[in-house]
Structure formats: C-alpha cells, structure tokens
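Only a portion of the chains appears, each positioned as in the full assembly.
Chain nomenclature is as follows: A, B and C, assigned in order of appearance, with residue numbering initiated at 1 for each chain independently.
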Amino acid sequence: MLNLQPKTVNNLTMMETIQVYVTGGTFDKDYNFITGELYFKDTHLKQMFERGRCTLSIDIKTLMMVDSLEMTDDDRDIIIQNCKRNRSKKIIVTHGTDRMVHTATALAKANIVDKTIILTGAMIPYAFGNSSDGFFNLGAALAFAQTLSPGVYIAMNGRYFKWDNVRKDMKTGFFEELKS
Amino acid sequence: MLNLQPKTVNNLTMMETIQVYVTGGTFDKDYNFITGELYFKDTHLKQMFERGRCTLSIDIKTLMMVDSLEMTDDDRDIIIQNCKRNRSKKIIVTHGTDRMVHTATALAKANIVDKTIILTGAMIPYAFGNSSDGFFNLGAALAFAQTLSPGVYIAMNGRYFKWDNVRKDMKTGFFEELKS
Amino acid sequence: MLNLQPKTVNNLTMMETIQVYVTGGTFDKDYNFITGELYFKDTHLKQMFERGRCTLSIDIKTLMMVDSLEMTDDDRDIIIQNCKRNRSKKIIVTHGTDRMVHTATALAKANIVDKTIILTGAMIPYAFGNSSDGFFNLGAALAFAQTLSPGVYIAMNGRYFKWDNVRKDMKTGFFEELKS
C-alpha cells in the first residue's frame, strides 16, 4: 500500500483506501528485446502513483496480465468477484481498451451496489516514454473514482463514460458516446 | 481550441468548453542550455492534451508565465477577472505550487459563483521527461473540473482540496489538509 | 542535409559529408495504437542528430524500412550498390540486429575499397523513450565512422567489431567476438 505522506497518519484511519486492480492491457506492455515483441513483465502502477506523488491510500493488486482481446469469461469473473468482495467503495481497473466496454458491461450486470468502479487503460504503453497517454488517464481515473456516484464507468480521452453509453471507435481509437 | 474527435460535431454544440488558463509555474519550465537556468518558453498544455488524446472541447489561454513566488496582486487580479468574464463553468488554472493556496484564496474571495475552478501544477517540470508529475496532475484536474460542484479547489497528489482547507508542506512538497 | 552550425560555411567545403543509410530495424520501430503492433512510420534519424546537436555534415537517406529477419538478398544488394556509388568515404547503415552480421559480411565481400562502413542498430526502439540504447549507439557509430580505417564494422554495446569477428548471442542480445 502506497502512502507517501507520513504526517497524515491520523487522517488515514478515516481515509478510504482506493483499490486498483491490474489486468494488463496496452497500459502495462513492455518491449522484449530478445523476441522483438511486446509482452507483460511487471505492472508500472506502483511507480506511476509514486511519480504522481499520490498521497491517497492506494492498494494495487494484479489480477492477471492479459491483452483484453484474449480475456476469457473466467478472467472477467475473477475481476467481478474481486470487486464484489473488496471493502473499498472506490475501485480502478486497468484494462486493455479493445474489450473495455465488454468488461464494464459484465461488471455492471453483476449488480455490485454502492461502489464506484472506473475502468481505464492506454492507447500507447506507459513504457513508451513521452508518447503514452497512460499517466494522464490514470490521474483522471483516480479523480473520477473519488467524485463519481456509484456505478461502472470508463475513463478515457480525458472524459468519463457510463458503461451503457460508450463504444470504442476501432478505426480512430477514441471512445465516444453512443449515437442517440 | 483542441478537438481531436471529428465525428462528434453535433455533440460539440452541447459539450461545454473547459477553459484552461496558463500562468506558468514549475509545470511549464524549460531548460535554457545557454544560461544553464530554467525559464519559460512556451506552454506545453496543448501537446499534453493531445498526448492525453483528450476529446473534450478545451480552450487554452496563456495569461502570464511566472513563478508563483513572483506573482503580484495585479497578476492575481488578471486571473480573477478572466475567470469572472469567461462563460465556461469549468476552469483549470495551471499555477506554481508555492503560492497556489494564495491564489486559490483570492479566487474564492472574488465571489465567482456557479463555476468550478481547479488550480493545479507540478513539482517537476513537464519537460523533465519521465520524472514529472505534471501529466498525471493535469488528468486529475481535468476530471475534477468535470465532476466537482462549483467552488475553488487545488488538485495535487492525486487528490482535491477545498481552497480553505489546504496547505503546502514546504519541506516535503506535499499538499495536505489543515489540522483541525 | 543537416548542418546546425551556420558559421562554418567555409569549412564545409572541406568537411566530408557522412552518409547515413536507413534500412529499418528495431531502431526505428514505432507503436501502432490501432493494431497494438510495432511498425515502421518514419525514421527518427534526423531528430536524433538534431537532439545530439551534431554539427557534422550528415546526409540521411532511407533505403528501406524492414526488419532484418525479413531482409532479402535484393534488399542487401540495394545497400551494397548505394554504398558503392556514394562519394562519401564514411558511411553509417542503421540495421536490425538479428541479421546485422549477415549484411556486414555481404558488404565486406562486395569489395568496396577505401570506405569506412559502420552498421549499427538498437535492441530497444528509439521511440521507447528512456530505455532505448539507440541514441548511444548512434553517437558511437558516428565516432567510429570518423576514426576507423576503411573496412566494414558493427558498432554495438559501446564497442566496434570487425565484420569477420563478431556474432550476436541470440539469448542475451549482446554482440561478441568469435571464440578463437
């Protein structure tokens, strides 16, 4: 658990821990210089919160490290069960963007009441230095987790989308609201 | 005005523009390789929103480029007048961290009703590559601007603080709530 | 042709132009955020020499943009013919590492006398920010091109290797001299 602000110990008993579940996705991809392919090594989430000088109480747990295109229903069930059992009412799930809406829908239908669940990800891996959107998206997801009312949301492109009013445009990579 | 999502033109008439006022601060410092000193060249805000693949309607205006320690009451008045006159109800002000609380207080006392004003900044310049917190802070500030009720806030360390319940610990660089 | 030092115009007539041939390889790979795969967009060589504040007379020409594993004998012939015809006596070839020795051998056997030809590349793409070795390798290759006697060399791992005394260890990714 990250806690970079030693002086607020008394506050911390009152400060709710935000749960971060890592599932993989572009966000956490690294470059394998032996095979020349992208792969998963370790999550970058801990170092990202440290770099962001985050003083919230954050608990990071890696549930899996997969491309969302390869995520199975069993994988989705693991995410759902963890979100259900967890005490925290504010949850961030890092996730591949291609099936983010799919998992958001599964989470919404699992009837997890009273929790704000934010799915976020990246179009370019965090490890890809100065071009990745991941660090920006994480800051936004963290803010939305603290302020949005209970429900399941996607945080991408600086915005939040309700799970039932969002699609990813596969040609441009942007998320957008459904046409009415 | 940034708008990276061409397909939502019809939506845009309904999408409120978020106003970003640039005032300088560590956030936008660059390295002058002739003098060996940090200085202000241009703001990085536009490229940051692009890198964040932000599809919100954002208007960026540079009001000044100063260290907050050198910000005068006249400078603060310029910020206040711009926030007052602007039609947008969601405003982000990038600002040096040393006097961020000072300007937040001045904005709060200016009685700007019905607007959500978020001050944010960075402890390490955005141009300082892989160590800067600025990109994360901007994502969070943007999310808070969209979700917090009207008022004046500081967004730093992954959190938001009400203007009258925050101080910067000058020794650690972290923002924290006032002791009750 | 790059020339960042305006004052040495008179010198330039005497300063030999160094020819840089781009052939692709890991060096110039970018991330395609639509497909999630690595691909070739444009070479980064020009911006790399600028960032390196290089004041030599450099001519950059892209011959192809391919993985060295997919390089054909025809591709190799294009590289050889260009090295032969070019007036410059100092040539750098950027190249994928997997078949760098192969192309070095082909160049050596083409009997290009009186030219110093340096092949270099990267184990991690330049676009991968703070982890790539490419910028360091380019600096070394440029220095070796200016100082080594005519012949064909590989510049990797901070060293230079003669074309007939080098192999790439495919397990570690390091280049090494042949065991005697």
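The working rule: contacts are C-beta pairs under 8 Å (C-beta built on N, C-alpha and C of every residue); 3 or more make two chains touch, one makes a residue touch a chain.
It should be emphasised that the depicted structure is a prediction, and the values quoted were computed from it without experimental measurement.
A.B. asks: Taking the 3 visible copies as a start, how many copies are in the full assembly?
C.D. replies: 4
Quick note on the criterion: only the chains that are shown with their structure count from here on.
A.B. asks: I'd like the angle of the rotation relating chain A and chain C after CA superposition, in degrees, nearest 5.
C.D. replies: So the angle, rounded to a multiple of 5, is 180 degrees.
A.B. asks: Do chain A and chain B, two copies of one chain sequence, contact each other through the same residue numbers, with over half in common, or through different ones?
C.D. replies: Same: when the shared numbers are divided by all numbers used, the fraction is over half.
A.B. asks: Counting in whole Å, what is the centre-to-centre distance of chain B and chain C, each centre being its mean C-alpha position?
C.D. replies: Measuring from centre to centre gives 43 Å for this pair.
A.B. asks: So, what's the distance in Å between the C-alpha centres of chain C and chain A?
C.D. replies: Taking the mean C-alpha position of each chain, the two centres sit 40 Å apart.
A.B. asks: Could you put a whole-Å number on the gap between the CA centroids of chain A and chain B?
C.D. replies: 24
A.B. asks: Please output the residue numbers of chain A that touch at least 2 other chains, ranges allowed.
C.D. replies: Each of 123, 129-131, 172-173 in chain A touches at least two other chains.
A.B. asks: In their complex, what parts of chain C are in touch with chain B?
C.D. replies: On the chain C side, the touching residues are 129-130.
A.B. asks: Spell out the residues on chain B that touch chain A in their complex, using ranges where they run on.
C.D. replies: Spelled out, the residues of chain B in touch with chain A are 4-5, 7-8, 11, 48-49, 51-56, 123, 129-133, 135-144, 146-148, 155-160, 169, 172-177.
A.B. asks: Provide the residue numbers of chain C that touch chain A in the complex, in ascending order.
C.D. replies: Result: residues 26, 31, 33-34, 36-38, 67, 98, 123-125, 127-131, 170-173 of chain C touch chain A.
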